[in-house]
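Attaching a single structure in structure tokens format; questions to follow.
Here the complex is missing a single protein chain, while all its other protein chains stay put.
For chain A:
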Amino acid sequence: MSKAVLKADHLGITFGGLKAVTDFNAEIGEHELVGLIGPNGAGKTTIFNLLTGVYQPTEGSVYLDGKSMAGKKPHQMVKAGIARTFQNIRLFKDMTVIENVKVAFNQHMKYSVFGGMLRLPSFWKEEDGIDGKARELLRVFNMEDLAQNTAKNLPYGQQRKLEIARALATGAKVLLLDEPAAGMNPTETMELMNAIATIRERFGISIILIEHDMSLVMKICERIIVIDYGQIIATGTPAEVANNPKVIGAYLGE
């Protein structure tokens, strides 16, 4: 495995008396695609919330490129290079497709409030640049034609893709996808798998994926982390994990 981009070191969180996640250790390498699986309520999304700063861990910490991310708020995490999508799609519903993407470019834009309000040259220059970049990104997802559509009017599969495009627009090094294939039909899932493969090629980023669709996970992930009751019960290649008795036990019951 190459150098670790994202590292979780003894990560844990307690809600009152409930230990939702304990002793979560993981290293995600450059350009790696890791699956995070586990039964319902195992703590997968909680781990995502810890990695993106939504929750502050009660023990351990997260490192990005060796730097501690302790105490960072979600938007600072994004700036540092960790972006995510949500289990239940969270788009800016009444904005157009291209504006959804442009919002995520905001942190890379410089012009001031007055530059924008007075329409100074800096406004036009940057807005043009961002317009081009946003369209380019939509083209990767074959969504360029939909740029002026309102986000809420897109079909479900396209909304999922738009959410990924938006996360990519932040310029992230690590992308966390929370059940990207949930609610998709097999064709849409296929299309999504291709899209994930493409962005990994083109943007050279690391991806962590929570997914219940096992065929998808087994096919595209290089490494899988299985958790149950907030603890890692197995890690390894898809084949190793699939034959691990602990994993089978967790999913099927002893």
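Quick note on the criterion: contacts are C-beta pairs under 8 Å (C-beta built on N, C-alpha and C of every residue); 3 or more make two chains touch, one makes a residue touch a chain; residues count from 1.
To be clear about the criterion, contacts and distances are computed from a predicted model.
For the chain that is left out, the UniProt protein name among "Acetophenone carboxylase gamma subunit", "Branched-chain amino acid transport system permease protein", "Gfo/Idh/MocA family oxidoreductase" or "Response regulator" is "Branched-chain amino acid transport system permease protein".
Of the listed positions A:Q107, A:N194 or A:S215, the one in contact with the omitted chain in the full complex is A:Q107.
The missing chain, though absent from the display, is touched by one residue of A:H10, A:K67, A:K93 or A:R202; that residue is A:K93. Within the full complex, the residue among A:L11, A:I47, A:A83 or A:L216 touching the omitted chain is A:A83. Counting over the whole complex, chain A has residues 52, 73-75, 78-79, 83-84, 86, 90-96, 99, 102-107, 109, 111, 113, 115-119, 123-124, 126-128, 130-132, 148, 166-167, 169-170 touching the chain that is not drawn.
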